[in-house]
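Shown here: the complex without one of its protein chains, the others still in place.
Take a look at subunit A:
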């Protein structure tokens, strides 16, 4: 395979208790071997075409571009992938790898639920047993995705510890894996966690960037900037991957600015008060207090409120290759409305952060120059949040009626 890192500058590593060391060593060996095997890569490619629906389109957002009056805005529509988000790329890669390793059971953690849905779907397709850990707070926020996971036959396990969100779901999944690794693969959903996960997830997600690069060359686009939202950062690192080692274009990561810069109101690790720490098995930038206790975070998007960031993104932020910006909840909602009314596209709330940042960046360039926004997922799952935020009264009337009729 192309690159194997362990550390990205000062970040990364395998900071785990000894009991997780064996499973990680086994996974690393299997991953390296698979990525060197043409048979595995062909199988992955076929799965991508036939089941995921790759390649996803790169849409010229003509009306949006004219409204902004700056660069030509393009949108990579990962939301058109099966199950509605980029998460399926990694879920498919890891599940095929797990099957190759002889594992019969998959565990996963999920925040917004897209990773859980993708994992559950792939497990259904491949005949693997599946349990998804999900914070009970996130279950409340993302009921439609819980419903889908259960339709696919997965067991959704509510996590009641800590803040009852994604990071607590990660803790539970790690605990499960510590005693079940003989027959179980832990399918981490973002480019973080102990090595080899950051490398592995980036490789499986790099299909996004490779397709963008091919389209760029085919259409001879003068790409000035690429923008992606960053929770853990799997869509961002996959989207950026083929461009990281060249000096251009500008790569921009949009973090959750939440409701403001006060502690607990956002998840801005790179643009806020993030500091170097060791949490959940890897070293990166995290939001924690002076004693090292992880801080509560907030975002309107359940997928962006994770207190850490993938180690490679943290390093690329430090070196300046990736610029980070933060986008508040209300700005993301505004971008969601803008693209819906101008392009007929509903961004996932996570991706709407990239949409908002992309609109600002596009203003800095002129027609003929391109800015590409990664719509990492589409917004079907967020309807209970966005409808409440944008059409409160009508939505409540509808829900009341449904309840009465139910």
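Of note:
The rule we apply is simple: a residue touches a chain if its C-beta (ideal position, glycine included) is under 8 Å from a C-beta of that chain, and two chains touch if they have at least 3 such contacts; residues count from 1.
As a working rule, contacts and distances are computed from a predicted model.
Per its UniProt record, the hidden chain corresponds to "Tryptophan synthase alpha chain" from the list "PepSY domain-containing protein", "Tryptophan synthase alpha chain", "Cysteine desulfurase" or "Pyridine nucleotide-disulfide oxidoreductase".
The hidden chain makes contact, of the residues A:54, A:115, A:131 or A:167, with A:167.
From the options A:152, A:243 or A:288, the residue with contact to the chain not on display is A:288. Touching the missing chain, out of A:13, A:135, A:209 or A:232, is residue A:13. Interface note: of A:124, A:278 or A:340, the residue touching the hidden chain in the full complex is A:278.
Contact residues of subunit A toward the unshown chain are 13-19, 21-22, 25, 161-162, 167-168, 171, 174-175, 178-179, 275-281, 286, 288-294.
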